[in-house]
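Note that one protein chain is taken out, while the other chains of the complex remain in position.
Per-chain residue numbering starts at 1, and chain names A and B are given in the order in which the chains are listed.
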Amino acid sequence: MPIAEPSQLMTRFVATVPGRIAARLVVIGALLAFWQFAPGKALRFWMSGPVDIVARLWSWILDGSLWEHLGATLTAMTLGYGIGTAVGISLGLVFGFLPKLHRVLSPYIAALYAMPKIALAPLFIIVFGIGIESRVALVAITVFFLILNSTLDGVRNVDRDLTQALSLMGATRSEVIRKVLLPAALPWIFTGMRISVRYAFTNTLLAELISANMGIGFLIEYYSGMFDATGTYAAILVLVIMSVGLTEVLSWVERTMARGHGRA
Amino acid sequence: MPPSDPGTMAKLRLVGASKRFAVHDGELEALRPVDLIVQPQEFVALVGPSGCGKSTILNLAAGLLRPTDGMVFYDDQPVTTINRSVGYMTQKDTLLPWRNAADNIRIALELKCRAMPRDEAALRVAQIIELIGLKGFERHFPAQLSGGMRKRVALARTLIYEPETLLMDEPFGALDAQLKLLLLDQLQNLTMLRRMTVMFVTHDLGEAITLADRVIVFSARPGRIRTIRSIDLPRPRDVFKVRFTSEFARLHEELWDVLKDEVVMGTDV
Partner (left out) sequence: MASQQISAENGIPVVVWQIGVGIGFLAAWEAVGHTASGEWTSRPLLIGQRLLQWFSGPLYPHLATTAIEVVAGLLVGVLSGSVAGLLLGRSPVLAVVLRPIIVAFYSVPLVALAPLFIMFFGLDILPKLILVSIVVFFLMFFNTFAGAGQVDADQIAAIRLMGATSRENFLKLVVPACMVWIIGGIRIALPFALVAATTGEMLAARRGIGFLLSDAANQFDMTGLYAALVILMLLGLAVSEAAARMERRLLRWRDATE
């Protein structure tokens, strides 16, 4: 049963793509104008203004510092993600094959999973120092738990009959893992990998906030510590652009994978 | 009960009513211009292959859609907004999952437009629960009820505010045969008792002949009326046994001939 069709002018305007974009530009433009011109002298200290912020960002681009920090954040994130995923999938498959081991360890895993991972940052800094290793370790542990859970979900959903059928045919343990367990669990693993990217990003930034000498998170902490509002906002702007970019990349990956899947 | 008095005002009248939708690559003609009259207290069945526009006719009658061309009249008034004199029951039961059966049934009576005091509403709900056979399940949530039970709740919910006209879009489609017959029987009783006008869409020709005063057969998309046939079987009909009478068989054969061609054409598309 469809609902009666809408008939207001606004709705029709917004239904067109150019209409929509125009409306959004108006909203954003109004906000930016307000930000730039409304605050008085006192507020200006805390709020800065769009023009100053962009100018600062531009200076970072010119002197190259932006790329250094960006690189640091992305490197830490990617390394941590890679390690966490690899270990997570491996351990997940092992647990899948040895469910009793998993059952014994699961309350401990659950307890560790519930803890805010950021709390491990000071420990890692003491152990690894202030360099990139501590951040990589934090991201790796965060991702590890998520991927482990997803892999376990996937493995649990594999029909026992399938693995038994292959074993009866004479497959070795590693063959069963490779030919049945892993492929069948892939959808769940991929879902976990998708979700973990967000968490990897967030935790990289948080680790940089807590203690670092490089990275976008570090920039936010540094400038706010110096009460430099413009610098802080400029770093946040980079953060926003990164976040949106990341979301777009993820969506694109999803769409490409969905297409590949559909064709198969 | 088909009235024979020609001076009676028609309950529902479609005059050259058609419906077209704009889709991304052009236009979809859901209903070709159609003329249709439903008399008061008449039970009309619309039969035809999928996509022929039967549901669109119901939506036009309910005021959920406006016709692209032509006009729709209810009680000789043009239908311009949502038609509150009708009850509408679809194949998908739109029960509210967070309310139990009794509360789901009661919801129409809670609305301001009815201004019904709470104890009267409670009484009515209890009565219809008894009538429809839901006693004992009042406090169950939809997730806890079987498909047939949910259908009964949906039917009760539609009937409780006593609309004078009932629109039904393949309401019993997903149920097993026995349950379907039971509900058809109850539907016949209730609509006769309350002297309701019914427009019943189905793809099951047997169902249509069992209940209707008139059966209208539609062609494949885009739909036009192929045949209108009065069903002269005496009322009240024994829903369980009528299908074994020779009269029924004759009607079924006659109408199936028409319908069969349309179904085949529909599947070739």
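As a convention for this text, a contact is a pair of C-beta atoms (placed from the backbone, for glycine too) under 8 Å apart; a residue touches a chain by one contact, two chains touch by 3 or more.
These figures come from a predicted structure and were not determined experimentally.
For the chain left out of this panel, the touching residue among B:Met9, B:Leu96, B:Ala249 or B:Met265 is B:Leu96. Here one chain is not drawn; of A:Val54, A:Leu74 or A:Ile118, the residue touching it is A:Ile118. One chain is missing from the display, and on chain B it is touched by residues 62, 64, 82-84, 86-88, 90, 92, 94, 96-100, 107-108, 110-114, 141-146, 161.
Where chain A meets the missing chain, the touching residues are 1-3, 6, 10-11, 14-15, 20, 23-24, 27-28, 46, 99-100, 103-105, 107-108, 110-112, 114-116, 118-123, 125-127, 159-161, 164-165, 198, 201-202, 205-206, 209-210, 217, 220-221, 224-225, 227, 229, 232, 236, 239-240, 243-244, 246-247.
Throughout what follows, only the chains that are shown with their structure count from here on.
In terms of their C-alpha centroids, the spacing between chain A and chain B amounts to 51 Å.
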